[in-house]
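Removed: one protein chain of the complex. Kept in place: all other protein chains.
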Amino acid sequence: MAVSLFQSAIYEAQFGDAEMSEIFSDRAEAAQMVRFERALAQIEGELGVIPKASGQAIHDGLSDVEVDLSALSKGVTSSGVAVPALVSELRSHLDPEHGQYLHWGATSQDVVDTAMVLSCAQALDVLELRLRAVIDALAAKATEYQDLVVAGRTRGQIATPITVGLRIAKWAQPLIEIEKSIPDIRARILRVQFGGASGGNTATAPHGAAIGVGLAKALGLAPAQPWHVDRSGLVHLASWLLQISVALSKYAGDLILHMRSEIREVSAGAGGGSSTMPQKSNPVGPETIRTLASLAKAAHAGIANAADTAEDRDGGQWPIEWALLPQIVIATGASLSHALVLAETLKANEAEIQAVLAANDGVMAEQVSFMLAQHMPRPEAQALVKDAAKTGKPLREALPELCAQDLDWDDLFDPQKSVAPCREIAEAIFAAR
Amino acid sequence: MAVSLFQSAIYEAQFGDAEMSEIFSDRAEAAQMVRFERALAQIEGELGVIPKASGQAIHDGLSDVEVDLSALSKGVTSSGVAVPALVSELRSHLDPEHGQYLHWGATSQDVVDTAMVLSCAQALDVLELRLRAVIDALAAKATEYQDLVVAGRTRGQIATPITVGLRIAKWAQPLIEIEKSIPDIRARILRVQFGGASGGNTATAPHGAAIGVGLAKALGLAPAQPWHVDRSGLVHLASWLLQISVALSKYAGDLILHMRSEIREVSAGAGGGSSTMPQKSNPVGPETIRTLASLAKAAHAGIANAADTAEDRDGGQWPIEWALLPQIVIATGASLSHALVLAETLKANEAEIQAVLAANDGVMAEQVSFMLAQHMPRPEAQALVKDAAKTGKPLREALPELCAQDLDWDDLFDPQKSVAPCREIAEAIFAAR
Amino acid sequence: MAVSLFQSAIYEAQFGDAEMSEIFSDRAEAAQMVRFERALAQIEGELGVIPKASGQAIHDGLSDVEVDLSALSKGVTSSGVAVPALVSELRSHLDPEHGQYLHWGATSQDVVDTAMVLSCAQALDVLELRLRAVIDALAAKATEYQDLVVAGRTRGQIATPITVGLRIAKWAQPLIEIEKSIPDIRARILRVQFGGASGGNTATAPHGAAIGVGLAKALGLAPAQPWHVDRSGLVHLASWLLQISVALSKYAGDLILHMRSEIREVSAGAGGGSSTMPQKSNPVGPETIRTLASLAKAAHAGIANAADTAEDRDGGQWPIEWALLPQIVIATGASLSHALVLAETLKANEAEIQAVLAANDGVMAEQVSFMLAQHMPRPEAQALVKDAAKTGKPLREALPELCAQDLDWDDLFDPQKSVAPCREIAEAIFAAR
Partner (left out) sequence: MAVSLFQSAIYEAQFGDAEMSEIFSDRAEAAQMVRFERALAQIEGELGVIPKASGQAIHDGLSDVEVDLSALSKGVTSSGVAVPALVSELRSHLDPEHGQYLHWGATSQDVVDTAMVLSCAQALDVLELRLRAVIDALAAKATEYQDLVVAGRTRGQIATPITVGLRIAKWAQPLIEIEKSIPDIRARILRVQFGGASGGNTATAPHGAAIGVGLAKALGLAPAQPWHVDRSGLVHLASWLLQISVALSKYAGDLILHMRSEIREVSAGAGGGSSTMPQKSNPVGPETIRTLASLAKAAHAGIANAADTAEDRDGGQWPIEWALLPQIVIATGASLSHALVLAETLKANEAEIQAVLAANDGVMAEQVSFMLAQHMPRPEAQALVKDAAKTGKPLREALPELCAQDLDWDDLFDPQKSVAPCREIAEAIFAAR
């Protein structure tokens, strides 16, 4: 246990994400807010909303400022938000003549939301790279194992043969859909926030729209109408992150299954040992991915709840996002990192795979039944296979005994006769990128 | 209380949605599954996977079939899924020679998932119309009240003046974003499911892909690689529905606030009376929207959880979707219907609005402070307004007493001086459709 | 899919609970509300709050009333709650002289909450019986298999030997804790609601408290201060139900695992067949329990949310309970029914169990290591076992080859040497009832 697994000397290395944590650090948060204030002053100066000299003085004077975080902390305590304290703090670095024009016409939420969006932009860049790397790694493994027949498993039971390549492609399938959505996510999220106290830009009338456009340009964001109470974009982002986390959790769950002592068809990652049970190889990486997905789900529910704001700007729902958006981003980011290691080290154990197929030749029942239907009516074929299954003997042994016809049984039981579409499907899944 | 508020003689009229309930009825579910089986047989006949005559006989023979739902119920009890029982039931309506080719190469999930998607297609058509109608109605009201000044409210406090039109536009703002996503939602969801037992189309090799394309065409869906274990599209859909529900909940919450006894700035819908308290006008419609949003949130969490499937096809997560997808669709659909009534009957009470502004002239503090800053340094202007606020008197009275300068105070306190951008923002929000 | 899986001609038999659905039916809801009104009139008549004759006339006159549910539906539509319409409807069955005293001093929530509590009382009786039956059945099986050694499994890996009896006892362990809480749950929930419009019993002053006590007595409930806005008891109940559902889900998950094709150490329930894959035995019952647990989790989250009420009585959070409390009760109730069937039919497959132990003699590593430590320093013993594990040979073969000492290896590898505590723990778990 720790106050936060993502910020713990003991747990962070496994559950956290140093790169993401840097993006959401207190220091980075303060820097993004300063970036907003500097850009705001400059564009307001250019537009003549404030004296041009003051705009420039603010922009230049705060370029190297080191914000006193303890002052911000006190500000949060007294007003629930860091911005008024930040503004005071920044003014202390400026000539009062210019400092009076700092934060001109903005509301705290303009600053905090835009800072959040700037952090999200960085996080999205990281996530995009990792997502691509995971899909690439899975694609390579799917190709490597494109013809390796394995027992398909459905509902806890061995079903029909597929290929290892198809299974891997199916793990990638949701990730590929999710990857395609990245431009949409960026378009929906990377928007400047500038609306003033009640979101009507009354304090800077009639320049609000122009300031917003200028700010957006300076910060590399899209211009937007004030979205203080439209948090649908954040729900959209959170859902996208959740989709990644859940897709990886499915993949991790399958790995845990296929790495079980009784199956061992694949190995991936470095197994965690046990001091007293040397035979064990605990699936540490996949377990962590599943843990992180649960954390992402919990965070998602809170973020969706936060979107139900009150009034023209809200005070109680908004900080839920401050708390949980970093959580879901970090959980998802860390999950992708673990997933990449597992994808790159994924190894199919052909001997075990073959042993399972041999010990469970019921896996061929469907194929045999369909192929038998070329020699007799389908109901008869199905009945024959069912009867063979009831004998308790391997199908390959029982069927010829029960069947009056003389057929090429080795051919009927050859899984390669039916798995060709698996390769096609796997290729088509990756071709959709 | 009821087993389901959506299917109750007492509660359905208020909380349910008759049109949506029809789409998700047992009868409709059975019909969609029959539709799948008929189309499957026809395309398989055309492709020569099964005898052409059998394909046609199945397609034609089941055109008017009335499925015995009690047989399906028994099937669900024995195998957890209705399809095997449905197939038996349908075969009883067919000549055995043809009946043997029914459901050829398909797995239960192919049928159930495709039926689900077909129902979703219908539901999306309904939702699209309702969403459009709600936005249209809000747009009309935003125009009607585009210049009506009202006290902006943030964090439980009267803040700065805005217009009623802007507030209405902000209610519509997330809905407009959500409306834009409809094509994306359709593209992500309206996909045929055809993969066979383990999702590799082995039973119909090498025709699986062609069957899938033909099926999709016959059913008006997009072709797709088997997505048995990729439920990201459903999470995406659920998030989209949740975004609607939450956006409407925010709108409903604001209505409840502004319809309070102490505010009464707006009225909307027919107020619910109380037998012993005739003065009350309970906000029945908005309350119901908020209730429905909570139900949508609960359903969403379950659907996201369901996406974490196991193996090549899952048995325990999948029925969560059967339970909760209709719930979130119905909750959202009913919510839109209530929202439309509220939007169409929305009426601003100008006298009350004016009274609130008059009784809280602190609402003008920011504007006055910014306008004073044209006559004195900003810190001085702010200090002056702060001092005036401390007197406890109305600002309009206190400020001239404290200010040494002789200014046009009526002009400084005229909200029309600052609300012009509100109209622009409102127009821009709707122009983005 | 269905509007509600719990009320569907296709799905209810597997996912629903006929006995619970009857308790929460529209008809039963109306009857409980009538029961409240009759008892209220009688006690108010006895206390002289209303004329004694009117109290009796109401009580007697409504004894066989058949409420028109469509009238209640219209009432819900107009006021959000069924009670005003119910009161009108009931009055139509009474002489106006007496009818005027119906519902005297009560508020809608008094009626609806008390009716809900009365339904919960019935549901708790059913749940208690089922919970007891499940624990009893598990206890019998734990005794039957108290000495049967099986491979313990932790983190997806075969760990150390335990007994089947211990595993079964562990499934029962949370249920036994939960069973002990039943009196506490009843004490927290089965409380009358009587508080009037704003919860202060002003309309019936000074008789409110006496009416509440009399009502409680008449209805078999505990008296209570008005709890309109204290929903903590319902959260407590929901958590208790969730604990049952989750405990059963863990049990079901383990069954699915141990019934897998590759393990088959146990069987339970009737396996669901597949038309084309006769070798399959889908774990339908356990899957359904897991599905129901997910539905219970989703419902629980909504109920907890509903407890965050507003003002002196709330209108938007309250109906969330009407929707979701029946859902969590039905999900939990149905889950217990499935769990009972599975417990009663649970069968350990000794041959498979033995085969797994034989094929994975690493399971003995810890015991051997501890027993070796009686013959050498522990680090040396551990190193020896580790080295043996690395050989890839069975431990039983590798260890004697590596060990310089001549030991009774059969004894060291006899799991019966270490599993005695398993039986003791299992017995202690059940002894705690």
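By letter and in written order, the chains are A, B and C; residue numbering begins at 1 in each of them.
By definition in this document, contacts are C-beta pairs under 8 Å (C-beta built on N, C-alpha and C of every residue); 3 or more make two chains touch, one makes a residue touch a chain.
Fair warning: this is a prediction, and the values are worked out from it, not measured in the lab.
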Of A:63, A:77 or A:374, the one touching the omitted chain in the full complex: A:77
Hidden partner chain, touching residue among C:155, C:264 or C:393: C:155
Which residue of A:31, A:47, A:298 or A:359 touches the chain not shown here: A:298
Residues from subunit A at the interface with the omitted partner, ascending: 1-16, 21, 24-26, 29-30, 69-70, 72-74, 76-82, 84, 87, 103, 112, 115-116, 119, 197, 203, 252, 256, 270, 272-277, 282-284, 286-288, 290-291, 294-295, 297-299, 301-302, 305-306, 315-317, 319-327, 330
Interface with the undisplayed chain - residues on subunit B: 151, 153-160, 256-257, 259-263, 272, 274-283, 287, 301, 305, 356, 360, 362-363, 365-366, 369-370, 382, 385-386, 389-390, 395
Hidden partner chain, residues of subunit C it touches: 80, 96, 100-101, 105, 152-156, 159-163, 166-167, 170, 173-174, 177-178, 184, 188, 195-206, 208-209, 225-227, 229-233, 235-236, 238-239, 242-243, 246-247, 249-250, 253-254, 257, 293, 297, 300-301, 304-305, 307-315, 366-367, 370, 377-379, 417-422, 424-425, 428-429, 432
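We take it that only the chains that are shown with their structure count from here on.
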Distance from the mean Cα position of subunit B to that of subunit A, given in whole angstrom: 24
Inter-centroid spacing, subunit C versus subunit B (mean Cα positions, whole Å): 32
Subunit B residues counted as touching two or more neighbouring chains: 80, 197, 203, 297, 301, 305, 315
